[in-house]
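There's a structure below that I have some questions on.
A single protein chain has been omitted; all remaining protein chains appear in their positions.
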Amino acid sequence: MKTLPYTESHLAFRSRLRQFLKSEVTPHVDQWEKDHMIPREIWRKMGRAGFLCTSVPEEYGGLGLDFLYSVIVNQEMARTNHAGLMAYLHSDIVVPYILSYGLEVQKKKYLPGCINGDIVTAVAMTEPDSGSDLASMSTSAEEIDGQVVINGNKTFISNGFHCDLVILAAKDPLVKSPHKAVSLYIVEDGTPGFKKGNLIEKMGMRSQDTAELFFNDCRIPKDNLLGQKGAGFVQLMKKLQQERLLVAILAVSMARNMLDWTVEYCRHALQNQEPMTKSQATRFALVEMETELKVGTAFLNDLVMAHMENEDVTAETSMAKYWCSEKANEVANRCLELVGRKSASEDCPIVRMWRDVRIHTIFAGTNEIMKNIIAKSMKL
Amino acid sequence: MKTLPYTESHLAFRSRLRQFLKSEVTPHVDQWEKDHMIPREIWRKMGRAGFLCTSVPEEYGGLGLDFLYSVIVNQEMARTNHAGLMAYLHSDIVVPYILSYGLEVQKKKYLPGCINGDIVTAVAMTEPDSGSDLASMSTSAEEIDGQVVINGNKTFISNGFHCDLVILAAKDPLVKSPHKAVSLYIVEDGTPGFKKGNLIEKMGMRSQDTAELFFNDCRIPKDNLLGQKGAGFVQLMKKLQQERLLVAILAVSMARNMLDWTVEYCRHALQNQEPMTKSQATRFALVEMETELKVGTAFLNDLVMAHMENEDVTAETSMAKYWCSEKANEVANRCLELVGRKSASEDCPIVRMWRDVRIHTIFAGTNEIMKNIIAKSMKL
Amino acid sequence: MTYSLDKSQKAIQKAAFEFAKGEFDGDAARESDQKGIFPEVTWSKAAELGFIGIHHPEKYSGGGLGHLEHVLIAEVFTTSDSTLGAAIMLAGLASEWIVQFGTDTQKKMLLPEIYEGRKKTGIALDGIPLGNNDDGVSFKNENSSDHSLITGELKHVINGKDAEIVPVLCYHFEGGRLTDKCSMLLLDGKSPGITMGKEYSLLGLRATGMTSYFLKNVGSNHIHIFTPKDNQLLKIQSAFYLLMAALALGTAQGAFDRAMAHVKDREQFGKKLAGFQVIQHKLARMALQIEQSRCLTYIAANHADSKKVDTKMPVMANLAATKTAVEVSYESIQLLGGYGYTTEYDVERCYRDAKALQILSGHEHELLDQVSAGLIGRLHK
Partner (left out) sequence: MTYSLDKSQKAIQKAAFEFAKGEFDGDAARESDQKGIFPEVTWSKAAELGFIGIHHPEKYSGGGLGHLEHVLIAEVFTTSDSTLGAAIMLAGLASEWIVQFGTDTQKKMLLPEIYEGRKKTGIALDGIPLGNNDDGVSFKNENSSDHSLITGELKHVINGKDAEIVPVLCYHFEGGRLTDKCSMLLLDGKSPGITMGKEYSLLGLRATGMTSYFLKNVGSNHIHIFTPKDNQLLKIQSAFYLLMAALALGTAQGAFDRAMAHVKDREQFGKKLAGFQVIQHKLARMALQIEQSRCLTYIAANHADSKKVDTKMPVMANLAATKTAVEVSYESIQLLGGYGYTTEYDVERCYRDAKALQILSGHEHELLDQVSAGLIGRLHK
């Protein structure tokens, strides 16, 4: 059966990364989860070890590696069983905005810091009153005296506490069409009028920083416009494909980890004085989950290849995002049931995954939004 | 997104086949379904047109084509919306036994007729008291006076009425181990002591001939042994992979046809004075089915390629067989619900597919057997 | 609150069980299914014993009892045989329309004929106020006078082939606009001016011949003009959904019983199928699903009897029971393996009948629309 075409270099990279995570991340994860926070320093460590922004070209100090490296980072991060160090968001979702739309001067200014971990990035789209409905956003960006003045609130911003740089979507109030009014701006932490709110407490992803961001007469230079004025909507849509693909990959990786752990548990745990895997019902449950994951992985692999070849796979990516995130939650629920009473406790590692994976059907566009996109592509 | 690597020749073959079926099969299908029978002649027509046993090498009068041609035949037959002319059973399940295990003399004798449709074949494994449990079969084959004497009943034999040649699994009563007692024999129609029973009436596949076969002191020459004596169990197991793969492909093809028909129906049928596709619930239902089929097809495509490269994909084939057959039935049930009252009538073409596809979770090894095989492969 | 059947209800259940056991015949049922034959004799015997119209007023020869009793009979009948049971119970269905909209004369004349097994009824699904309008109401009285002549097509008449009374609500046009006034025609396939259309070959419920009627200048001498009240339409809906739910419930139970008997009898790999854990769990899940649908259906019927106006419960019971019937009979086929796919073992017939019950109950999305409308109420901006 086919897998992704990993080369020796990919495998060596994976093994180095695994080593890094084993020594620098995994031992601290339980503490970070308790703290509801990761230390700022771990971003720098990861950057300096060469595991952030692997796709940034060498001319900006990056490694210029292909998307499979991003897949590997995503999978290996999932194995650490925490979501705090949200590297894929920084490396493969936010930084690509700068890479794709930034002026040379912007790239030179920010990319090296993004790569070495000095700069942590976030993207700010969602607002308290506009979740899935991006067109209804109300944060404004007005040109006044050669500056851009920003007013509005953003919410559910991942990396919202640590971020040094925010890619902000805001509307020019003078432009009527909501689709042509949105532009993207780079806002640096510390800019007067830009304030980070308290952390949002969540069901899972507890070590991960999600926050509201407040912009109150926040003035930034005109040069902080990212790409064409009024192109924000299209820019966002284009970048969502990779984001959703990564979310799907992460969901399947988490499901894989949960299932593997559960298989191992059932091999050893006793029920009626026998290993649980002697129970036919348990065997079938494990078989069904293994099958779903194998089937989903085949689709995902095709999709990764098509994405790397720059095919338009908007519909398929939306399919993967919704299907994989639902399946991952099903797997999570079934694994907990199989493990039984032991899984009532947070000591059981798959409990944290069960909590963390719940967001996957919601973020990067809810699954309902995914289905709308697919319906359009089917011309329904 | 990747598809199977069809060449120009494959596409031309598909188009010729589609033309043939359009003129020789489709117009008669409704009548055949009413008759609960297809005419013997259609086998000859299909054979003479070059669409049977496409994989048999040229030295035996075949075309020596690859497995993708078998996939194409399977898919195109599904589009005729009937199961009577069960070409894949003959071409890609039974005849391969002769091809793989037959002596040169047996191949020379039978293959040309198999190719041109003069000989229709069947395989006889299942018995009234041994369904999934092959080891418990009781049909006996004893050597007496240089002949082999067969006694026993077989049931659920597809092509059981039309077959001119049966590959029969029977046990030597002198061998104790059930796994070493089974051998395969070629039994020709007309052999004294071999009788075909009445057709078995079924929920679906109504134009298809399923029958019991009776062997009562049926004497065949010793030379009719197919392959090694006592190797029957292993021979059967080996050939089941391709059978199950074809069943999975057929199930997905049927689901694809049902869904496509339903999408088209919902585009045009009105509900509350609007096309049904205006209903969000209908759109989502169609999207969900489209997604499941795309995901399943990706897995199936990988599997076809692996099968063509002779990989051991026993577990994956079992996964495909059970998963695809379940999904196809889900799609069938959902499509009927979407179409609504119109689908209460047999005039609605997807009703027949709904009836026909129900057997897919049962034949070629029930889905429960599939899960047992997968569980073993997972070392549970 | 007591949540169990009382003595008289248990007696009715038992009587229905004994009747079905004595009168329903497997061979006859399979023949009915194959050839589309209505079980004439069994139906009239059932009517004689009071199994039709048990929930309707005694003064019209009904049983004077409730929907719950009606549900119990329907359930027992289809448990015994889904095809025969449904055909018999559906033959009385149109009495709901006559009870609601008939004149006193019509009630006195027709209801006893239905309950006593002298006349079978049919229902034009397009005429049911069930929101099932994917084909539109294809038939309307274009004239408001008492002696209008009606021409048109009536699709999807359940039991239309055998019915002698088919009530059709005709909404009146005035000045080219549909009004809320209507009259009820009482047709049958032999009425002058009516040509019976092609019989639909149904996927299930084949003892109940569905057909269409072509009407040409049909005189509507029975007409009395009225405005249907929401309440009356709701009662018909409720009775329809409950009956279909009960038929589905029994169909599920019947499939389950057959599968249970099979797995307790058949051996594979040296032990009874019922000895395998996954088969045990499949049975447990099926039983649980049936029990949930049963509880809901009984309670919905009980609410209908206690005159509670609840639009949601009968629809919910119907959604639950028909889904259960389809899924349980699907699994029953699986439990019988190859045998399950043959007509001889009956579970495939349960599956087809279950699917037909589900489809003919109404479009799932429209049923869900009804439930959610009841839940959400009016939305304010």
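To keep things simple, chains are lettered A, B and C as they appear, and every chain counts its residues starting from 1.
Just so we're on the same page, contacts are C-beta pairs under 8 Å (C-beta built on N, C-alpha and C of every residue); 3 or more make two chains touch, one makes a residue touch a chain.
Just so it is clear, the structure is predicted and the values come from calculations on it, not from any experiment.
Colleague: What are the shown chains that the omitted chain is in contact with?
Modeller: Displayed chains contacted by the hidden chain, ordered by label: A, B, C.
Colleague: Sort through C:H172, C:R206 or C:H303 and give me the one touching the missing partner chain.
Modeller: Answering carefully, the residue with contact to the hidden chain is C:H303.
Colleague: Among C:A15, C:L49, C:L233 or C:L368, exactly one should touch the missing chain; which is it?
Modeller: Residue touching the absent chain, from the options given: C:L368.
Colleague: For chain A, which residues lie in contact with the unshown chain of the complex?
Modeller: On the chain A side, contact with the omitted chain comes from 126, 129-133, 135-136, 155-156, 200-204, 269-272, 276, 279, 281-282, 329, 333, 336-337, 340-347, 351, 354-355, 358-359, 361-363, 366-368, 371.
Colleague: Spell out, residue by residue, where the missing chain touches chain C.
Modeller: 1-6, 9, 68, 260, 264, 272, 274-275, 277, 280-281, 283-285, 287-288, 291-293, 295-296, 298-299, 302-303, 306, 312-313, 316, 319-320, 365, 368-369, 371-373, 375-376, 379, 381
Colleague: List the chain B residues touching the unshown chain?
Modeller: 279-281, 284
Criterion: only the chains that are shown with their structure count from here on.
Colleague: State the chain with the largest centre-to-centre distance from chain A, centres being mean CA positions.
Modeller: C
Colleague: So which chain ends up closest to the centre of the protein, judged by Cα positions averaged per chain?
Modeller: It is chain B that sits nearest the middle.
Colleague: Just give me the whole-number Å value for how far the CA centre of chain A lies from that of chain C.
Modeller: Chain A and chain C have C-alpha centres separated by 52 Å.
Colleague: Would you mind pulling out the distance in Å between where the CA atoms of chain B average out and where those of chain C do?
Modeller: The separation of the two C-alpha centroids amounts to 38 Å.
Colleague: Rounded to a whole Å, what is the gap between the Cα centroids of chain A and chain B?
Modeller: Taking the average C-alpha coordinate of chain A and of chain B, the gap between them is 45 Å.
Colleague: Can you list the chain B residues in contact with two or more other chains?
Modeller: 282, 368, 371 - these are the residues of chain B that touch more than one other chain.
Colleague: Where in chain C do residues touch two or more other chains at once?
Modeller: Where chain C meets two or more other chains at a single residue, that happens at 278.
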